[in-house]
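Written out below as structure tokens is the structure these notes cover.
Of the protein chains in this complex, one is absent; all others appear in place.
So that you can tell them apart, the chains are marked A and B in the order they are listed, and the count of residues begins at 1 in each.
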Amino acid sequence: MTPTLQLFLILSAALFCIGLLAALSRRHAIFILIGIEMMLAAANINFIAFWRFAPQPAQPTGVMVAIFAIAIAAAEAAVGLAMVIAVYRHFRSTNVDQLDRLKG
Amino acid sequence: MNSWITTNVWLIPTAPIVASLLILAFGKAARRAAAAVAILGQIVALTISIFAFVPTLQTHGFRAIQNFTWFTFGEQTLRIGFVLDPLAAAMLLMITLVGLCIFVFSIGYMAEDKNFYRFFAYLSFFSGAMLGVVVANSLLLLFVFWDLVGLASFLLIGFWIERPSAAAAAKKAFITTRIGDMGFFLGILWLYHRSGTLLFYDGGRGCLEPIALSAIGSSVTLIALLIFCGAIGKSGQFPLHVWLPDAMEGPTPVSALIHAATMVAAGVFLVARVYPIFAVGAINGVTTSLTIVVWIGVITGLMAALIAVAQFDIKRILAYSTVSQLGLMMVSLGVGGVAAGIMHLLAHGFFKALLFLGAGSVIHGVHHEQDIRKMRGLRKLMPVTFATYAIGMMALSGVPFFFSGGWTKEEILHATSSWPRSHLPHYSILIGVILTALYMTRQIIYVFFGNRRAASEHAPESPSVMTLPLIVLAVCAVFFSIVLTPAWPWLESYLTGHAAHFEPRLLIQPMILVSLALVGAGVSIGIWIYRRADETDPLQHAQPALFRFLENKMWIDEIYDRTVIAFSKILARLSDWMDRHVWDGLVQDIGRIGQFFGRVTTSADERVINAGVDESTSGAQGLGRLMSRWHSGQIQTYLGAVALGMLALVLLYAWLG
Partner (left out) sequence: MSTVAFAAIAIFTLAAALAAATLPKLMHAALSFAVMFVGISGFFFLLGAEFVGLVQIFVYIGAVAVLIVFTILLTRDDVENVRSFQWGGAIVAIAVFAGLIWAIAKTKSLPLTPPQIEPVTVQRIGELLMTNYVWPLQCVGVLLTAALIGALILVMEEKS
């Protein structure tokens, strides 16, 4: 008895939604980053799972895409955290509630 | 040499404009150099104009065009170009020569001004723009330079910007001419729509050539009249003449340039240039558009001559005389005497520049006093100015034989006498000749004769840098008449493209005797009225009401104030009221609807929360907060919206497939 693709998809959907929850409902800017990283990881699970369950092609495209996605996610995390620090310096807060300069 | 100049006509307007830019860029440091550069630019333009004049002499009806593509958009190509023909060449010579005299004169007149260099930059720009109008071979290019002339006039009339009256006059000149320009531009657009080209001459396909003219069809009269609107504005014709006398607020050399060589000449030149459009379908030389030109000219000429009799400002008298002379030129163009009109324009350029510069010399001498009643008796103190001014006055009055104005006026009289539609223009010009002689005599008597007043007690003769241009212009005004006489009508045949024949018996014509008699009458009436003139004008004694009417320029400015300007003010108030009460009310009502919904939402929120007894309401509270934060500037809200959008897409995709 092995887990089916459906199970992996449901799991990654759950992980994605927890990431979304973290990004949407927490006030701290770092949580938004954490949430986004979770969502990216969920997407990576999907890539790998689809690769694993699909008929095998010549190239492991899913694996390669996952590797690049991780690299880009790392870059995104570095810039995002730098922005958190810059924002904190500027506003003395990382509470996104108070960062409402975009307000119309 | 000849072929070189026909392809490089563009150099003529370029030289002064380059000079102007150079002065603006570097002139602040060096005052003397600024004037030198401006004069150098003008000399270059004059030299090239002389070169350009040569080939037009060699062939009758010479016309060289050089067109090129400006840009292409889609199927359409916009082409502009330059033209050199007798009309342009003669204008070029007059403008550069008169311009040069005015530039030299300005060195003396503006010597003490702190913005000396700027003045020369603007003058050069003005002259360059006008030269561009003359050599343009495209109505669009002409319009571009036409507007540059307007801009330069605005800058120069308002040169003494610290005076409120100068600033107002500059604005008035700009806006008034703009009204005419709007018509002009509509005319250009309509013409392009009809004929598909704005080039004047294009080897048979230009808009002034028969093929395009016949393609225009019945709207040609309206197009011609719209273009004439531009000429009305620029050449100060009734009813847009009001800016021209106010333009006297600028420095006197500017008035000379505006009134003699550049701005006002542009309107007359424009009508002469596009004359074929006016003359389409002429029966006996009469078309509707030309008839309107004639009547506008008649009204302008008579009205301005009458007003000039009752003015006291030395420059205003000259200004109204310009308006009146321009009316005369328009009449001449309208009745078919294009050559006569242009001849008068050229001659007028010389002697009106002479008169203005003479007036400038007088004003300079009496320390910027412009009221002729306060001058008196300058004859002995300023002999050169007096002599040259007298020559200018006689040329303007139209004394025959020795003065250019006499011959050209005689030509115009000749042209109007044979106009088939009405004899009224002819008679009104005769009256105009008498009036011109009258007000010029009055001015001369006031300024140069009689007992000296305080202002004129120690008036020195102007320095030679100012008198020299006067002498040059005076010589031109006299010797120009050589090419104008009916015995050897060289200029007329040059302009119309025929060979000139020398026939001495044509020298004495009945019309010349008539005009001699009229001028004599005008001068004698003037001397008789003003021989014992003092502070109050003798006419003021005799006809106080009429005099006040004329002194206040027939109250035309006041009429405009009460009608056009008042109307636009009412319109503005109405718009303001509409804005405040109607549109604003609407906006507020819509706002109130929004407020109402807001209240409903708020009250629903509050009730839900108030009614909620436990944690279960906090979900609703979160939803309400989410809704109320719709435009909160919170990135999380936006992220949530993105997530919901994604969800919708996923659902749609799953549902479809």
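Convention: a residue touches a chain if its C-beta (ideal position, glycine included) is under 8 Å from a C-beta of that chain, and two chains touch if they have at least 3 such contacts.
Source: prediction; values computed, not measured.
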Quiz item: Where does chain A touch the missing chain, residue by residue?
Solution: 1-11, 13-28, 30-31, 33-35, 37-38, 41, 44-45, 48-49, 51-56, 59-60, 62-64, 66-68, 70-79, 81-86, 88, 93-95, 97
Exercise. List the residues of chain B that touch the chain left out of this view.
Key: 618-619, 621-623, 625-626, 636-637, 640, 643-644, 646-647, 650-651, 653-655
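The definition used in the following text is that only the chains that are shown with their structure count from here on.
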Self-check item: Inter-chain centre distance, chain A versus chain B - centres from mean C-alpha coordinates, in Å
Solution: 70
Quiz item: Any idea which chain B residues touch chain A in the complex?
Solution: 631-636, 638-640, 643
Quiz item: Taking the complex as given, what residues does chain A use to touch chain B?
Solution: 20, 23-25, 32, 96-97, 99-104
